[in-house]
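Attaching a single structure in structure tokens format; questions to follow.
A protein chain is absent from this complex, but the other protein chains hold their places.
Right, subunit A next:
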Amino acid sequence: MLYRSHVMVCGGTGCTSSNSDRIAKCFEEEIANKGLDKEVQVVRTGCFGLCELGPVVVVYPEGVFYSRVKEEYVPEIVEEHLLKGRVVKKYLYGESVTEEGIKPLEETAFFKKQQRVALRNCGLINPEDIKEAIAFDGYKALAKVLTEMTPEEVINEIKKSGLRGRGGGGFPTGIKWEFAYNQKETPKYVVCNADEGDPGAFMDRSVLEGDPHSVLEAMAIAGYAIGANHGYIYVRAEYPLAVKRLQIAIDQAREYGLLGKNIFNTGFDFDIEIRLGAGAFVCGEETALLNSVMGKRGEPRPRPPFPAVKGVWEKPTIVNNVETYANIPAIILNGSEWFASIGTEKSKGTKVFALGGKINNTGLVEIPMGTTLREIIFEIGGGIPNGKKFKAAQTGGPSGGCIPAEHLDTPIDYDSLLNIGSMMGSGGLIVMDEDNCMVDIAKFFLEFTVDESCGKCSPCRIGTRRMLELLNKITSGKGEEGDIEKLETLANSIKASSLCALGQTAPNPVLSTIRYFRDEYEAHIKEKRCPAGVCQALLKFRIDPDKCKGCGICAKNCPTNAISGKVKQPHVIDQDKCIKCGTCMDKCPFDAIYKK
């Protein structure tokens, strides 16, 4: 069935939560009502990246982009656009409408600097139809590998591409595969790490929801390269849509003989199973993940032995991240030279980031390595809302650090981020503006690691807790001279003595905020002041003498009699008596009381 027009409704998690499923149904109903159902097809896709503007609908062949689509818009879009061929400009993504006409999507600021490799099919295909994946070259790389290449050639190609792990560590993927290939023990295993525990990150989820076949295909290629016939995908149960689409993809791949026995009649067998994780952050660490795959407690163990030597069931195993896999078929088809031509000297290819926090275009972007933070935040991300000033960006989540304005022009890659005290991490990028308190941010990430520490080793379990206590002390106005140094000492010993990278990196957010925003820590400690006005305990209630009419209502309501003043004269608050209950602020009929 050939359709003249395709209505692509985003079925990613972001848009689904803004009810895109309802929108898709409305389109289907309305299209049927107008008798267009043989001409116009409605397709549910994965994430387009502009989740902030969801629900998102793209209509082909024009390739126009309707944003924040409401049910009420649908009849008009169907009547005007799909029936009469006139694009309904008022509902289009504002960025794409200019005086001269409608800009193609790729020309808008959000998409212009992006380059889609891992996300190549997200938003373009129906992820629940394997044929659409095949139409856009799905499984072609597997066919090429099985019929034209030796395992050594595959490994060499990946090595030459310069691909490094996208799960955080940045280890060269080809070398990892070579280790596993060189092991004599059999059977071997291929594992995909889809745990994605970093708060605010949803890169891997989007790949699984938008193009699950790219991961299945890459795992089969990896299996052929290292000599494995079995794969596991470890995905958190909190990603129901990703799990559902993965299962559909696996079933369809089996049905088409792209998984299973004797693939492409080459004698190569490969099959994949899903393992559900309960969503503990530490289970994303590869040795903990292996334990969890085997049904054991998700606790890390010392390395070596590395998984390539002893992994699942004590057998040689490679563990790679979802996004790492998603790059593999593109490398095989386009060649390692093509891939190596993208990016910087030591970081090749692209990286997907999930933009969040104080940024206009929260969503998903894929940029060539070497793009600057300024380009990501101010061009692609559309800048900071409400005209506020940029303060810092956090990459690498709870393992990473903050990057202040002075480093906005650093080209982003694995090494440059380490140099400025942060790290690539898995791709979460949280933007902070002048209203964010950096001590409070450090506390947020440390609270996360304290909760998520598996408790196996004491530096991480107890040390991070001590650090959190110090931060609580500082933010509640009880900080003392020397606390910053204590934090630094603790941080360094936790980094040096924890068993796994969770503990080893947990102090990073504290260290990097001290490095760049020491003055904010000092203001909390010495002046008992929170410059951003975030830390409750340091805020003081004050009365604005210009607004105060002297009604006395606040004084009557104050539980500690902290407010005094003559009738019709401005009142004042005695800070020593004030217990910061906030009653006066609520009661003042003239909004004369403020917190600062």
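The rule is short, and it goes like this: a contact is a pair of C-beta atoms (placed from the backbone, for glycine too) under 8 Å apart; a residue touches a chain by one contact, two chains touch by 3 or more; residues count from 1.
Keep this in mind: contacts and distances are computed from a predicted model.
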Chain not present in the shown complex, as UniProt names it (candidates "Phosphonate ABC transporter ATP-binding protein", "Alpha-D-ribose 1-methylphosphonate 5-phosphate C-P lyase", "Ferredoxin" or "RNA polymerase sigma factor"): "Ferredoxin"
Residue of A:E76, A:E107, A:D451 or A:D591 touching the missing chain in the full complex: A:E107
Option touching the unshown chain, where A:K113, A:K140, A:K159 or A:R301 are the choices: A:K140
Residue in contact with the excluded chain [from A:K131, A:K547 or A:K568]: A:K131
Option from A:M8, A:I77, A:A218 or A:L417 whose C-beta touches the chain left out: A:M8
Residues belonging to subunit A that touch the chain removed from view: 1-6, 8, 36, 38-39, 60-63, 85, 98, 100-107, 124-125, 131-132, 134-137, 139-140, 143, 147, 256-258, 263-265
